[in-house]
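Handing you this structure, nothing more for now.
Some chains have been omitted; the remaining ones sit where they do in the full complex.
Chain IDs A and B follow the sequence of writing; residue 1 opens each chain.
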Amino acid sequence: MVPNITRAGRAVLHVTDLAASRRFYVDALGFVETESDDHHLYLRGYEEQHHHSLLLKKAEKPAVEVISYKVNHESVLDQLEEIAKRNNFPYRWVEKGEQRAVGKALRMQDISGMSVEFFAEMEHAERLLQRYDLYKGARIQRIDHLNCLVPDVEKAYQFYRDQLGFRCSEYTEDDNGKLWAIWTHRKGNVHDQAFMNGDGPLLHHVGYWLPDPLALIHACDVLAAMKMADQIERGPGRHGLSNAFFLYLRDPDGHRIELYFGDYFTGDGDFQPKRWSVHDKTRQTFWGHEAPDSWFNEASPFLHVITQEEVKREEATLSLYKPDFSM
Amino acid sequence: MVPNITRAGRAVLHVTDLAASRRFYVDALGFVETESDDHHLYLRGYEEQHHHSLLLKKAEKPAVEVISYKVNHESVLDQLEEIAKRNNFPYRWVEKGEQRAVGKALRMQDISGMSVEFFAEMEHAERLLQRYDLYKGARIQRIDHLNCLVPDVEKAYQFYRDQLGFRCSEYTEDDNGKLWAIWTHRKGNVHDQAFMNGDGPLLHHVGYWLPDPLALIHACDVLAAMKMADQIERGPGRHGLSNAFFLYLRDPDGHRIELYFGDYFTGDGDFQPKRWSVHDKTRQTFWGHEAPDSWFNEASPFLHVITQEEVKREEATLSLYKPDFSM
């Protein structure tokens, strides 16, 4: 039986200047600051009942400590340990109390070398969904998905599908029918986890859900008003893939955040995934705009869950030609 | 093990004038007409990959033939038959081929006397999500939920929770701690099925998901431009319960449709349902507007799945005082 994983749960990012991060995430984008100290900034969206979905830790250099999945029950963690063992993945337990607000957690290096954490329990915080008087910036609602560059998309997908129970919503193939990119989910919308062909593993972006399209436009206006227009990397635009209205931002350390609004329900048992050719440029941007080079070439490295060293990148198995690079 | 029910799937409504229905649903609201004949109108939203989520059948008088749930696999239907037997519910099988586009289905009279159908298979139709050139009216995306008046909400909820695996997102209690209304779901948002205290069983409304709040406002404008402003019964407004932006319409036969935008994710294992007092008027309309009497007093009767006679109503177990009547 596959483990009951609920959804993408959080990202733990290393950043070099918490004040700069706060200005970007809290002051401009409108993330809710649950709490903070000299070394941590715990952020959530207005809708979230959890303590945080984004943890920024002060560090010497930017990196991804871990991306985390929430599972349905603590017993699922044991199933996941079995999977780690079976696959010979490096892994370790993080006991309750070791991390602020998070219960017992299992961290592993997954099939692609990504640093992934699973937890069942996180301290609750007040859902601020109807505290409209506090809304500002992009009116961030909740974490939606994680998108990673991996050298072998097919291999990553097979593991997530067969052993973790992820389901495909849309995918991109090259001319030889090789899987070039794939969007997979647990929670019944377009994705919790996307994989794109590239040197990796790298975290490409964390996606956050917005309440409506004008919140995304307002985010552009606020960033510009605060002289942070340079943080806007791509968009606003409409993705062909997923149909979402999107904006890509780079935080002060270069981590990429997607503001994301409006995909669709994918939870049917007979759901038919959508195939795209790597040559169809409307899958990236339905309106035809091209993404800048940085969007293709830059992403955040993972730290090994045991050694805390940067995970070494492997070369992409498929070619990297830009027009083929997807959302 | 609870049966794997996916989501609210469709409603089958009897209407007296298909031309009038088409004008309302297709011309004004922008439902997609998948197909039709002299006795049937099959409708879906732009996002739906299924043949229809609303079936209107020509009949002598308005009624609800059945409300339907989509299940994950045909084997789930057998589990549901066991449940019907165990509870001594009247039920019958509808074989594949008996209904246009729908596979084998099980229909039963549930614990409240509601006529409920379950099916695993429906013929696919083209997902028109990105055919923006076809969008009009309210830009209907997909069916979201079903809301019913039942005489004993507690009893209905216990059955749906314990035997069908529905989970509660929000609920209303009276002064004695009695369950006055409840919102339950399978698909991870606020609801697939709501129950409200009232003489019943009656179908209160079918809820449809919109792509953004302005589509809802445009629906008002289009209805008014077509001299159908009288079909607007309540709203636009914001529900306290669910946080959705809403509009209630009455179709030409009096069936009630809700245009609905924007609730939140409820799929966590440790999700905390939200309690409302029946005296808190903001749960109905966050902005304080009162609903009209018709909204409380009028709803659509069910037809018995075996006899096709109107299901007899029983009196509500809790008092019906209007301020207590909820969303």
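We take it that a contact is a pair of C-beta atoms (placed from the backbone, for glycine too) under 8 Å apart; a residue touches a chain by one contact, two chains touch by 3 or more.
Quick caveat: nothing in here was measured; it's all calculated off a predicted structure.
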| item | value |
| --- | --- |
| Where 2 copies are displayed, count of copies in the complete assembly | 4 |
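Definition applied: only the chains that are shown with their structure count from here on.
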| item | value |
| --- | --- |
| Superposition of chain A upon chain B: rotation angle, C-alpha, nearest 5 degrees | 180 |
| Gap in Å, rounded to a whole number, between the CA centres of chain B and chain A | 33 |
| Residues of chain B that touch chain A when the two form their complex | 4, 6-7, 47, 49-50, 70-73, 120-121, 124, 127, 129-130, 141-142, 187-188, 211-213, 240, 243, 262, 264-265, 267-272, 274, 286 |
